[in-house]
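What you see is part of a larger complex, with each chain still in position.
By letter and in written order, the chains are A, B and C; residue numbering begins at 1 in each of them.
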Amino acid sequence: MRGPTFYQLHLLLDKHAGEQLGLIDLMGERVQTLGGVSIADPRHVAEVTTVPQPPNGVEEVPAMLSRLLEAHEIIIEKVRETITKTAGSRDDDTNDLLMSDVLRTNEIQVWFIAEHLLNIPVVRV
Amino acid sequence: MRGPTFYQLHLLLDKHAGEQLGLIDLMGERVQTLGGVSIADPRHVAEVTTVPQPPNGVEEVPAMLSRLLEAHEIIIEKVRETITKTAGSRDDDTNDLLMSDVLRTNEIQVWFIAEHLLNIPVVRV
Amino acid sequence: MRGPTFYQLHLLLDKHAGEQLGLIDLMGERVQTLGGVSIADPRHVAEVTTVPQPPNGVEEVPAMLSRLLEAHEIIIEKVRETITKTAGSRDDDTNDLLMSDVLRTNEIQVWFIAEHLLNIPVVRV
């Protein structure tokens, strides 16, 4: 995140990170409420995540933001699948959590990042 | 908005206006997120609105509030149609925005206005 | 609520009571908005409630918390039935209120109480 738009990206991604931490708390509590076990250790997360691993070292801003968009895409797709499942099984509480909190937060975040990238060639890794 | 209930209507409609401005922001952002273009210029709004135009000059309070109720009625009807469409097209995010924010705010506002008009003959223009 | 966990239960149940009072307000306003009449007098509540009456006098903490869990169970079951009905009748506003506010608050409250009772024999009255 460097160059002449550094400070506004710093503010924007700070806000995004805070919102994602809020979602992680809500989803972790929901997993526990349903009798599951939330995972938090980075090695557990590393085993199950389907978001592609970033390269080592520094990335250019557009490449980094392009990967961020891709990660949102993967998450939104999975959330939409899970909404279908929770609607089918009448797990109304999880259903509402995914629609009202997880999906809406992620879609609006996509918009902010995508607007920033406009007129900048998007880099797919 | 005049006469002995002026100050309470002033407080009530101030609160309503603030809530409607919040909804306009949320819906404008959603339109942009979906790739559309929000309109804001009064001439654009005047071209597309289906809420009937108020008469020129001063209105009596009951007439003004009756028109307000009618406008809510038109909006609620359209929101409910759009909820049906967004449920059909699996646009879950818009769907939740319309149900959790737009519909619930408008219905509770209708209640507050309608209670005020009770025992006052409603005027249909 | 006595013994060495008194203060934390005091804090926890204070938070629960505040959240339930918030839900009561929301549901009361919804009933009025729909043209019904909310009841508040304890004798009216006593006539219609299906939550079993607690015994007179002091109860042991586990017994009291077990009854609380049971009451949540009864409420959650009824809320889920009503969600089915409101979805069927397209009462979208009530539907969202029950899913986003009532159900989610009650399920997370159940989790907090149930975790506390773990390893303590649950008492069914």
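Heads up, the rule we're going with is that a residue touches a chain if its C-beta (ideal position, glycine included) is under 8 Å from a C-beta of that chain, and two chains touch if they have at least 3 such contacts.
Source: prediction; values computed, not measured.
Asks: Please state how many copies of the single repeated sequence make up the complete complex in this structure file, given that 3 appear here.
Replies: The complete complex, not just the displayed part, contains 12 copies.
Simple rule for what comes next: only the chains that are shown with their structure count from here on.
Asks: Which residues of subunit B are in contact with two or more other chains?
Replies: Within subunit B, the residues that touch at least two other chains are 100.
Asks: List the residues on subunit C that touch subunit A in their complex, please.
Replies: 80, 83, 99-100, 103-104, 107-108, 110-111
Asks: So in the complex, the part of subunit A that touches subunit C is made up of which residues?
Replies: Residues in contact with subunit C: 29, 32-33, 90, 92-93, 95-97, 100.
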